[in-house]
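Structure incoming, see below.
Complex shown without one protein chain; remaining protein chains in place.
Chain IDs A and B follow the sequence of writing; residue 1 opens each chain.
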Amino acid sequence: MDAHAHAPAGEHSHPTPALYFKVALVLFVLTALEVMAFEAGHGGMGAGIRPVIEPIVVELLLVLSAAKFALVAMFYMHLKQDSRLLTNLFVFPILLAAGVIMGLIVLLQYWRTVGAH
Amino acid sequence: MATSVIDRSPATHAPENTGIWSWITTVDHKRIGILYGATAFLFFLIGGLEALFMRIQLMKPDNTFVSAATFNSLFTMHGTTMIFLGVMPLSAMFFNYFIPLQIGARDVAFPRLNAFSYWVFLLGGLFINFSWLINAAPNAGWFGYANLTERTYSPGLNTDFWVLGLQILGIASMAAAINFFVTIVNLRAPGMKMLRMPMFVWMSFITQILLLLAFPVITIALVFLMMDRHFGTHFFIPEGGGDPILWQHLFWIFGHPEVYILILPAFGIVSEVLPVFSRKPLFGYTAMVFSGAFIAFLGFGVWSHHMFATGMGPFADSFFALSTMLIAVPTGVKIFNWIGTLWGGSLQMKTPLYFALGMIAMFIIGGLSGVMHSSPPADLQQTDTYFVVAHFHYVLFGGSIFGLTAGAYYWFPKMFGRMLSEKIGKLHFWLMFIGFNVTFFPMHFLGLNGMPRRVYTYPAGLNFEFWNRIQTYGSLLLGVSFLVFIYNLWQASRKPADAPADPWKGATLEWLIPSPPQEFNFADVPPVNSSMPAWDLRRAGGGQLPEPPRVSGAGIHMPRPSYWPVVAAFGVLGVIGSVLFTEAFPHWYFITLGGAAVLFYGVYRWAFEPAF
Partner (left out) sequence: MSDAAAHAMEHHTSTGIDSRKVAIWTLIGSECLFFASLISTYLVYKGKSLVGPLPHAESQCMLHGAMQKCEGVFEIKLVTTGTAILLFSSFFVVMALYGAQKGNRKMLVGWLAATVLCGLFFVSMQVYEFNHFYHKGMGYGTNLFSSTFYTLTGFHGSHVSVGVIWLSTLLVLAIRGKLPPEKSLNLEIAALYWHFVDVVWIVIFPVVYLMR
């Protein structure tokens, strides 16, 4: 981190437009998969696979969403080649945010023993 | 290469511009620090006066000095003022003045953003306190528990002043936190690695991280509450399915890190003062850094220990009890390291050391009663009693205020070029130390005997009279101690400048430049090869350091003054303050739009004016 001497070497070697385009395509496909999972899981199109998808639809959506999130952060936000400091500035709050969300759900949805609706 | 063209000839006595306009448009971190300090000290005195009124009311049973309603406002405003308008901005004074000096920087990373933070803070503080003038001071507690704070139970503008005022102050804190965070990450002198930063800078750094991560949560909680009060939602209203306990969770997810925001800067100050007055390096530097970071990290996992009484069930109670007890470990590491620093040192018994020692002793007491609260069964007995009041005054007054006062005595010569009187300083210490303990120690007894918090009076015959009377005497003594402090400041301001650059033989960079520092801080940044660069130079000079000359400094590029941050701050006030008028004025949103326009215009002019 203290490194004017060894500043991140690749900071200005950004990926090419071709890579950006590929990432965009993958993002598009993943979004389509998300909507398909929703439809399949809830008896819209592809009702035949509903029994398979329905129990795991939440997990599936979370994984797809995390993949999209990671792609944008790594390639479009350049975290893949930028300084580790910037990655830490993002990842640590995300972990804390995830902890807060899970903590509140557990505390208010599952562990409430008094005054729960 | 830039330094080669700086004029280092002795300064000619061109008078510095000190007119009122120069203070309004200033972007100099040292001036902004002084503005923060002066403003916060005034608010602190108001908060202290509120406390004295409460103490006078409680001096005897069935007293009628103030009404029950006024008492509610007094304890609400006392807490809110001391936390958001007293201790936080007093810490911000030291962040502003000393972070750039201690890391060898010209200024903070974003000088105009820094001015913006101050002006938003000032307007927010005035906004909340304005409520006293129209007899609508907040009266539902500094924690604003829903659904007491909902419209049904808190009609009137009182709680709106609180909700909106905190929102304004939050913007000031967030802007300042981003600024200091970036300053510390990016503007350190060459050679100052992260693990060579002064401990005050380290603790400040951790404080900024806590601010950045905790304030968003209270911001959202306050938005929900505002929506409930003015726009028909039911976030915390059971009739509409809402859950008041959610408010408590969101509030304490912010509120617990907030207590570390209040104490860590004082930890940092004490860690600066002890080595200098023990003539010994800080014991266990790295352990101090990591214990501070560990405290902050754990601080996000303990919030529900404020909520044992809500009945969270055995799993939650156990989890939060254990995580709370765990925090005692890194805190203990700090205390032992402080003692290790003192151990075998040649103690220079000057006023800053008095206050630093007072802080350690008082904080230990507060820390121990804190560990007592971490056990849910014990906590259920102590909740809402004076025992809790005793606990948090030992950590916030005994810890934060003693620490900040140590900092005030330590750094006053650097800030104003004048020494405070040692004699008056020590008198101040003893009055404050005795007054503090006489006021707050008996609260432990009263609390365990069952005296509830936040009651405006109590009947005779419950065995509460004696200690309450003693406490009131103690609080008056505390008040006197602050008059002594003010007298000390006043007498110092009247005498000619007498402080050398380095009155205490300090270890850090700020002592290598004249007192008070010149606008550009350092004509040349000294070499940094350890966490005690000034001691390195002193040792190299055979124990002597030459008095640094005031130089012309012509050729050093300093940021230009700007009034756009002030304009933008008024825009913020307009946008948020407009919600006060939803009832009174059907077209209240014109005020919002007007404020937004001012904010927008201010930010654009700010963005497009040259910074240098």
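Simple rule for what comes next: a contact is a pair of C-beta atoms (placed from the backbone, for glycine too) under 8 Å apart; a residue touches a chain by one contact, two chains touch by 3 or more.
Note that this is a predicted model, so its numbers are computed, not measured.
From the options B:55, B:78, B:112 or B:188, the residue with contact to the unseen chain in the full assembly is B:188.
One of B:212, B:455 or B:497 touches the chain omitted from the figure, and that residue is B:212. For the options B:97, B:118 or B:224, the residue in contact with the chain missing from this view is B:224. For chain B, the list of residues touching the undisplayed chain reads 1-2, 5-6, 106, 109-110, 174, 177-179, 181-182, 185-188, 192, 212-217, 219-221, 223-224, 227, 231-235, 240-243, 246, 250, 253, 555-557, 604, 612. Seen across the whole complex, the unshown chain contacts chain A at 1-4, 7-8, 11-12, 14, 17, 20-21, 23-24, 27-28, 31, 34-35, 37-38, 41-42, 57-58, 61-62, 64-65, 68-69, 72-73, 75-77, 82-83, 85-86, 89-90, 92-94, 96-98, 100-101, 104-105, 108-109, 117.
As a working rule, only the chains that are shown with their structure count from here on.
Here the CA centre of chain A is 37 Å from the CA centre of chain B. Residues of chain A that touch chain B in their complex: 1-2, 4, 85, 93, 96, 99-100, 104, 107-108, 111-115, 117. Those residues of chain B that touch chain A in the shared complex are 185, 188, 190, 192-194, 212-213, 217, 241, 243, 245-246, 249, 253, 300-301, 304, 310-313, 315-316.
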